[in-house]
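The complex appears here minus one protein chain, its other protein chains still in place.
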Amino acid sequence: MKRRAWPLIGILAFGYAFLYVPILLLILYSFNESRLVTVWSGFSFKWYGALLHNHQLLDAAWLSIRIAATNATVAMVMGTLAANALVRHGRFRGRTGFELLLTAPLVMPDVIIGLSLLLLFVAMQQLIGWPTGRGFTTITIAHVTFSMAYVAVVVRSRLGQMDASLEEAAMDLGARPLGVYMRITLPLIAPALLSGWLLAFTLSLDDLVIASFVSGPGATTLPMVVYSSVRMGVSPQINALATLIVAVVALAVVIAGISLGRKPGR
Amino acid sequence: MAVTTDRRLLEPWQDPKAPPYLRIDRVTKRFGDLYAVDDVSLNIFKGEFFSLLGSSGCGKSTLLRLLAGFEYPTSGRIFIDGVDVTDVPPYSRPVNMMFQSYALFPHMTVEQNVEFGLKQDRIPKKERQERVGEMLDLLKITELRKRRPDQLSGGQRQRVALARSLAKHPKLLLLDEPLGALDKRLRESTQFELVNLQERLGITFVTVTHDQEEAMTMSTRIAVMDAGQIMQVDTPTAIYEFPNCRFTAEFIGSVNLFEGKVIEREADQVLIEAHHGGTLRMRSFHPHPLGTPVTVAIRPEKMRLSEAPSPDGVNQLRGIVEDIAYLGDVSIYRIRSNGGQLVEMTLTNHQPRTEQALTWEQAVSVEWSPTSGVVLTE
Partner (left out) sequence: MSQSTRHHPKGRRRLSRLVNIGVPYFWLGLFFLLPFMIVLQISVAETALAQPPYTALWEWVADGLLQIQINLQNFMLIWEDDIYLAAFLNSLWVALICTLLCLLLGYPMAYAIATAAQRRRMLLLMLIVLPFWTSFLIRVYAWIGILNSNGLLNSFLLWLGIIDAPLQILHTQTAVYIGVVYSYLPFMILPLYANLTRLDPALLEAASDLGCRPLRAFFKVTLPLSKPGIIAGSMLVFIPVVGEFVIPDLLGGPSSLMVGKLLWTEFFSNQDWPLASALAIVLLAVLVVPFVLMQRLQQNMDEAAS
């Protein structure tokens, strides 16, 4: 296929425009003096200033980041264990059920996960008195439940690609199973662990619906604040927030690109 | 007397009293319904370079993995140096393996790879470094010590893998297709190097290969495997010259097979009536009863080809040249016998090809002496 088909390139260009124009417009209008979207009344940083003084939003952002980091760490461990189980333990009893439970959260509508977990927490509180109240803990548990599946997918594919004889070689040279895992397997799947962690972090930071169900009074996450202000219509502060998020992501991508590019031997 | 002692030292398998270094005792490995290794018994002696030879799926790799401890036998025992290691996990066995893919740890340097096994044994740092240095010297890879596996060529990787598996001075070194990943030229030089290394270190080598040339060049003895079973164990010469069954005869090199039945027995010879016509006279020490169906196996290079049959010859077959394949050093002739059988034979090209007399469709005669082949009963 050396000849490039022009209609294909046209569709590709349209697709990328479709994906990126809304984001670019958000960024552009975050610097707009006016409240109105259609009117450009001059360049200004005033919405960024307002954002920095929006304590409700900053508190929510801090809570969201703490939840996201805790979630990502727990989900990384859980997802890695699940991936080990699927790749290493072959056809164990109950494997089908295990896979089902692990895949379902990937596509399960958020409203169902949110509602069902809330009802569980309420029932548990009635029955055993835990969790007392809802907030950081319940949101984190809920997020781990669906984001560990994403980690498992990423780690599983990396584990599957790994040459099985590497672990056998280590064992042959005298390393015990735990030593093999620590000294050979983990270093080799580390990139997958990192991307799994980042994925879980992003999913948690992004979640509105599940968090709305399982949070309680006093625990408001960033998406919940964004949602309530967005429902009122267009808000330039949110544009500024979006721009900051895009900037952070872009920075992370550039750093990742550079560190990958510097990797020895290709 | 002195001669026999010598021979027993060099070929311990000839001595019924010699203790085996590796003893495989009626080992079977089953995967579901598949017998990957089927009731295999084998004795291997100290200092041997032993090859398991067979096509893919014959069970040779499973047998090697059983020796390494990656698989455990369904039944049977394995002894190394008199110790039962059947249930010993791989990390506690005095055995190391060189993997077909080399399995070099990609996140470690050459030096760290070689050092890995010594570290597991908690050998003091100073001694460890000395031994790593020795190994790198031995395999002439000292200048590569700081490189990572992805910065090495195929041949260099093979040396690192060898250094890593030898560093712990194992009682047994297992090699899974040790030359399989190298290109043809490198393979030939490495074969001799591997044999020299093994002789210098005195470590017992067990290798798995599907390449008969490789097995023939390097091994003290070869075990030919098929469908999980060992068909024949013997020296390369004996395996080639005196195959004990049709499988080995056909698997190693090329062979012409003539089926027939025994019609007469003399002192050390039998007369065989071939199905495709003619009577064959072969040397055989087996007391075949008259009427036994047998197969005569003759290697292509052990036959003579002439335009007319010699007057006093035995084992003469007349036919016409059907095909000639010119390979440079030798030519392969395919001759259709008057009885309808296709016979393949190899002739060394002593003269430039243009001056050779034989050509297509020519009537010829094929002959061989009674000692040139073997008589097989299965």
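So that you can tell them apart, the chains are marked A and B in the order they are listed, and the count of residues begins at 1 in each.
As a convention for this text, a residue touches a chain if its C-beta (ideal position, glycine included) is under 8 Å from a C-beta of that chain, and two chains touch if they have at least 3 such contacts.
Since the structure is predicted, the reported quantities are computational estimates derived from the model, not experimental observations.
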{"item": "Option touching the unshown chain, where A:50, A:69 or A:246 are the choices", "value": "A:246"}
{"item": "Residue of A:9, A:52, A:190 or A:255 touching the missing chain in the full complex", "value": "A:9"}
{"item": "Which of A:51, A:67 or A:82 contacts the chain that the document leaves out", "value": "A:82"}
{"item": "For chain A, the residues touching the chain missing from this view", "value": "1, 7-9, 11-12, 14-16, 18-20, 22-23, 25-26, 29, 36-38, 78-79, 81-82, 84-85, 88-89, 92, 94, 98-113, 115-117, 119-120, 122-123, 126, 141-142, 144-145, 148, 152, 160, 177, 202, 205-206, 208-209, 212-213, 223, 226-227, 230-231, 233-234, 238, 241-242, 245-246, 249, 252-253"}
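FYI, only the chains that are shown with their structure count from here on.
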{"item": "Euclidean distance of C-alpha centroids - chain A vs chain B, Å", "value": "56"}
{"item": "Footprint of chain B on chain A - complex, ascending", "value": "163, 165-166, 168-176, 179, 184, 187-188, 264-266"}
{"item": "Interfacial residue positions of chain B with respect to chain A in the complex", "value": "68-70, 89-92, 95-97, 99-101, 103, 105-107, 116-117, 120-121, 148, 150-151, 164-165, 168"}
